[in-house]
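Only one protein chain is missing; all other protein chains are in place.
Let's look at chain A:
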Amino acid sequence: MSDSSVLKKQNSLLKIWPTTHATAGATATPSGPSHLEDDRLEPSSIPAQIEFRSVTKTYGQATAVNDLSLSVRRGEFLTILGPSGSGKTTALMLLAGFVAPTKGDILIAGKSVAAVPAYRRDQGIVFQSYALFPHLTVRRNLEFPLEMRGIGAAERAKRVDSILERVHLREFDSRMPSQLSGGQQQRVALARALIADPPILLLDEPLGALDRNLREQMQGEIKSLHREFGKTTICVTHDQEEALTLSDRIVVMRAGKIEQTDTPETLYDRPMTRFVANFLGEANILEDLGFEVESDAAQPSGTVGMIRPERVCIAATGEPKRADADRRQFAIGTVDDMIYAGPLRKYNVRVGDSLLVVRQHVASGQQIFRLGDEVKLDWLRSDVRFVAT
């Protein structure tokens, strides 16, 4: 989607929700704003900001989330990434209020929500299975959150029409959820989470059930929705690509603990632990090579060298030295395996007792190495990172 069309969409949406948070109160049912409960988090008055303070959740012996501390800025798109069972969903459910922390506290907009039940937290949630109400049509599904806020029928119809337009599902409004495809259901779920304009949006593996193409398409959709609505968004996924493309910041979780929190770029370029380096992209751990790894920086204790496959150059052993040879480290190895992957060629090269992965962009006139060939690898010393083991 081009920028101008985004802008146009944004304008049209702005017309429907001029100052949305204010209208929510103004258009409420006859009972008026007093109908709203006292402990409701007033979205307009305080910037949405989420803070986990040493939150722990245990189930019997098992610890699902362990001493988690995290704060999310207003309007930020934060992704929680981690392997299966690392506590991602639990963290999200803690925030949503469906699970109570064993220890610690969660603050939304500066206020503890320990005593606020889920149905007063005002968050839009997209569940992994979408959780569309199977007994209600698409339209009635979308109206549900508006009804719960006491918004009148006319206003509901208007908002539903506009959001259906936005997610390209105009003709589907009288269908039952079971009559929609996976991608359509997903869009209804997103629309339903957004329609009441909650300040916080929680997505639990929103694209997990979709095939690759559709997933990429929906990633674009989510990104543009985030740009338009500017909601504080927390998204859980175990798809690293999704995390890298969507997020302002990524939290990598492992066994209930935060391993590292950073922007996608920092996380990829400067992983702090071996786990993060391996989990996000591919990593060559420089150990058992048969020689010492050199680097510009001093190696802290308890760490090991790491270099990304695309930073390693591969050449024939006889090739002349390069101009910047003094800033590089060399290694001689034998080709163990070669995988051709379209624009890329992936070599596994045995150096000492370990296998290094090299990724080479296919270009014309390139020398292609065969299994068993002796090759020379080299990399810039400044590209070596030290990660905690």
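We take it that a contact is a pair of C-beta atoms (placed from the backbone, for glycine too) under 8 Å apart; a residue touches a chain by one contact, two chains touch by 3 or more; residues count from 1.
Methods note: contacts and distances are computed from a predicted model.
Its record in UniProt calls the unshown chain "ABC transporter permease", which is the match among "ABC transporter permease", "Cytochrome b", "Sulfopyruvate decarboxylase" or "Pyruvate dehydrogenase E1 component alpha subunit".
Annotation: of A:Leu68, A:Leu180, A:Val312 or A:Val384, A:Leu180 touches the absent chain (contact as defined above).
Among the residues A:Ser54, A:Ser112 or A:Ser129, only A:Ser129 touches the chain that is left out of the figure. Of the candidate positions A:Val55, A:Ala96 or A:Leu210, contact with the unshown chain belongs to A:Ala96. In the complete complex, the hidden chain is touched by one of A:Lys57, A:Lys88, A:Arg149 or A:Arg308, namely A:Arg149. Where chain A meets the chain that is not shown, the touching residues are 96-98, 117-125, 127, 129, 131-135, 144-145, 148-149, 176-182, 192-193, 196, 202.
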